[in-house]
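Got a structure for you, written out below as structure tokens; questions coming shortly.
With one protein chain removed, the remaining protein chains of the complex are shown where they sit.
Presenting chain A:
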Amino acid sequence: MIRQSHSRFAAFMRAWALRRHGPVHSLTLTQNRIYILPTRAGFWFLVTSLIILLLGVNYENNLVYGASFLLLSLFVISILHTYSNLAGLSITALGARPCLVGEQAEFELLLRAGSHRDYEAIQLSWVDQAPVSCDLIGDSERRVRLYARAPQRGWWRPGPLLVETLYPLGLLRAWTWLETDLRALAWPRPLPGDSLPAGSGSDGSGALLDGRGSEDFLGLEAYQRGMSPRHIAWKQLAAGQGLHAKQFGDQADRQLWLDFDLWPELDSESRLSRLCYWTLRLARERVEYGLRLPGVEIPPGRGERHRQEVLRALALYGKGSR
């Protein structure tokens, strides 16, 4: 009950704080952004100080009074310290990497210290996501990676960013909400399907890809990240010739079209998911493939850039260009 009303209050505060300011690319935290309230630990600290005060009152002991006053003063001083642990901090949204729906997208932020001060134990988190702790001790800027689960296909925003700190004594929590202009692209969630139906081949022969596509060995090429580990030339690696990938001829010959109409039995989201699955798979197997969606046609190609283009088209299909 209390927890519920507490979280409702937090949500209200968040909404209010965010209404006051629009999305930003880069922001320096100042007093009109930073909120500060005692934590539960701070509340118990105050209770402890008051119990000590009661002890002083009852025993008419001025030193115990003094101890209690010292703790209360400590609380007051720590308000400033907690506040200053956020004040002047600059947060810049750097960018985001695309990912599949349901996976964790990576966002990159840059924290920069104002006026060469130290910032310690600052927690960054998206709403309802695990926080990431970071410091600026000794260096004046630091990149922070935050992750959030991609909820749906297309462009999406991770929601407001919570920047908070309990440092130095945990008695108070200073925090701010800010809406960054970060957005990430979420590709459709892959829907595995064992084979490409007939009619996907460019020559119309209806040949099915056997899924391995590794018949004719052509030669070696330098291994690059993203290539299938199955194609690593282990023998050459063991001989100390470096990391190479085997090249197979049949992939170079084939051209496949991934077509929206290949799976008439599926609804359109599932079709996109299936297309995504095949895109990833064909890219991994270095087959040339093209994409046909209603209104979109990407000619067959290969490579990372091509893959990104295809996936992007899948992610944005029917979503407008934004």
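In this text, a residue touches a chain if its C-beta (ideal position, glycine included) is under 8 Å from a C-beta of that chain, and two chains touch if they have at least 3 such contacts; residues count from 1.
The working rule: contacts and distances are computed from a predicted model.
Student: Unshown chain, UniProt name, "Protein-glutamine gamma-glutamyltransferase", "ABC transporter permease", "RagB/SusD domain-containing protein" or "Simple sugar transport system ATP-binding protein"?
Tutor: Protein name of the absent chain (UniProt record): "Protein-glutamine gamma-glutamyltransferase".
Student: Decide which residue listed in A:A11, A:L37 or A:L70 touches the omitted chain of the complex.
Tutor: Result: among the candidates, A:L70 touches the missing chain.
Student: In the complete assembly, which of A:P168, A:G193 or A:G290 touches the absent chain?
Tutor: Of the candidates A:P168, A:G193 or A:G290, A:P168 is in touch with the missing chain.
Student: Over the whole complex, note the residues of chain A touching the chain we left out.
Tutor: 41, 44-45, 48-49, 51-52, 54-55, 57-74, 76-78, 80-81, 84, 87-88, 115-118, 120-121, 128, 130-131, 133-135, 137-138, 166-170
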